[in-house]
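Here's a structure for you.
With one protein chain withheld, the remaining protein chains of the complex are depicted in position.
For subunit A:
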Amino acid sequence: MSTREYMLGNVAIARGIVEGGGKVISGYPGTPSSEIVDTLSAMKERDFYVEWSVNEKVAMEVAAGAAMTGVRSVVTMKHVGLNVAADPLMTLAYMGVKGGMIIIVADDPACHSSQNEQDTRKYSEFSLMPCLDPSTPQEAKDMIPYAFELSEKFEIPVIFRPTTRISHGKSEIELGAITDHKAEAKFEKDTSRWVMVPANAVIRHPHLLGIQEGIMEELENSPWNELTINENSKIGVIASGLASVYAKEAMENLGLEASFLKIGAYPVPEGLIKKMYEQCDTVLVIEELEPIVEDRCKVIAKDIESPVKILGKTGGYVPRISELNTDKCTKAIGDAFGIEVDVPEIAEPELELPPRPPALCAGCSHRATYHAMLKVFGKRAVFPSDIGCYTLGVQNGTVDTTLCMGGSITVASGIYDAGEKQPICCSIGDSTFFHTGINGLLNAVYNKSNITITILDNRITAMTGHQPNPGMGLTSTGEPTKEIDMELLCRGLGAEFVETVDPYDVKATEEVFKRAKDFEGPAVVITRQACVIHARRAGVRRIPFQVDTEKCIGCRMCVNLGCPAIEFDKETKKAHINAMCTGCGLCSATCKFDAIVEVQK
């Protein structure tokens, strides 16, 4: 049997967790991290526990609890999720673990699917937890069993930080053996260790600082850092993580002779850096996002009074924003060392290309909800929103703010508290409501916000790839579980106006929104209709619609809904419904001329 398989980086990471003997794996979905738990959940034979938790803080605490018992655990999330879990992170560093624990945090330079570009390596510096930064999907897999061992050796969690091009990159992966190491869970009482009251915490802080040197020494000699000294050259390049493969390709293309240090583990390898300084008079540091290695390099040079010149983001050679690539690295190296670079000339296309932004799917129930919302509340109303597919409603005029997961209800409250006179109607998805929206609703009730809260319940966590959540009655592995009653939950949080409606029923939805708008105090409207992609996969088939061209006057009302299934025919000046129609009926309900009808068989 071949031991080489072509796989997605996240699938390779999941394989690494199995090879390394992970026993409890928790996470909250977020692109680009989601497929790790998805892959483990989909495995038919499992000797580990895996769950989608309701948010990252919860997931972190579940994995920490497991690691306290001596088993190996993993928690996964995306970079912004670590902000949610930052509270347990910082104290967990003091407390440490018994079983190996890996905190996987996928970064997203260039914001491919994120609201910011933050660099998780900063949290590694901040928390004093070591961090591994893979340069290829293969290395990502191989680092995981190592990370478990490192974690157990120093009894501290290890941060593992892939980026989008690792998580969503593909390559052939050489599989490794699956470990027999499976500790039995046994919680041993030790209040000085597991109870972080001040008296214990003040002792654990120096302990945490005390193990740093050992961790550094261990990592310095790990295979993730590689120094190649070129004795014919006085220049050096230091590159970390993914940037190291771009830098290597750039150096090959330029035919550059230089010493090269690849960094894949933090804290940075000071000994290797010093060795490079002995050979070089100028060093260029190439890394994505924040100048973490670069700053350390400067401190080290100053400490040993080395005359070496350190270039990087300082001097503007390497950009601090967006992701790197071979072209950017080639230019940086060329500029830094005065090498002429043959920059390809890219002509601007003379034809004007239409932008193709992502849009709500044909038949997506969020479009119907937003249509009714806009009609009832009016264009001047304020529409705070949240993170999910429904953020794409920004094109429908019903997304005025998007701050972070769970930030919609709280921002709406703030806008109300400030004295805004326009009506305020916020929107949040089902999974996001369970994530951190619950606190916002509780706060809105307690502090008497006069706002409407719309929970767009499409029965699944759709944007990240259809993961289950507590509203579905299914666990991550598809087992039936208690289905959380959203209406009861909202009432339990103190909301007095709670109504559920099918957004495909346009009239009924408008009626509910009218009542919610008139209600004094926080009113909750739950618009419930299954995600159209998931429903189709489950076999739901609705009759598609067509335009009666005799009745269509070309008013564009339906076209302006922004549904990908409705086009405007320039020649006939009438609307046309294409093959993407899923039969939701929103366009038919909004047509004043009864010109949109079901296709007759």
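The criterion applied here is as follows: contacts are C-beta pairs under 8 Å (C-beta built on N, C-alpha and C of every residue); 3 or more make two chains touch, one makes a residue touch a chain; residues count from 1.
We adopt the following convention: contacts and distances are computed from a predicted model.
S.K.: Which protein name, taken from UniProt, belongs to the chain you can't see among "Acetolactate synthase", "Sugar transporter", "Sodium:solute symporter family protein" or "Indolepyruvate ferredoxin oxidoreductase subunit beta"?
M.R.: From the listed options "Acetolactate synthase", "Sugar transporter", "Sodium:solute symporter family protein" or "Indolepyruvate ferredoxin oxidoreductase subunit beta", the omitted chain resolves to "Indolepyruvate ferredoxin oxidoreductase subunit beta".
S.K.: Thinking of the whole complex, not just what is shown, which of A:280, A:308 or A:389 touches the missing chain?
M.R.: Missing-chain contact among the listed residues: A:389.
S.K.: Of the residues A:338, A:355 or A:480, which one touches the chain left out of the display?
M.R.: Considering all chains, including the one not shown, the answer is A:355.
S.K.: Would you mind spotting which of A:125, A:149, A:249 or A:487 touches the chain that isn't drawn?
M.R.: Checking each option in A:125, A:149, A:249 or A:487, the one touching the absent chain turns out to be A:249.
S.K.: Among A:83, A:282, A:325 or A:590, single out the residue that touches the unshown chain.
M.R.: With A:83, A:282, A:325 or A:590 as choices, the missing chain is touched by A:325.
S.K.: Tell me where the left-out chain touches subunit A, residue by residue.
M.R.: Its contact residues with the unshown chain are 4-6, 31-32, 112-113, 136, 165, 168-172, 242, 245-246, 248-249, 252-253, 325-327, 330, 344, 346, 349-361, 389, 391-392, 395, 463-465, 556, 559-560, 562, 564, 566-568.
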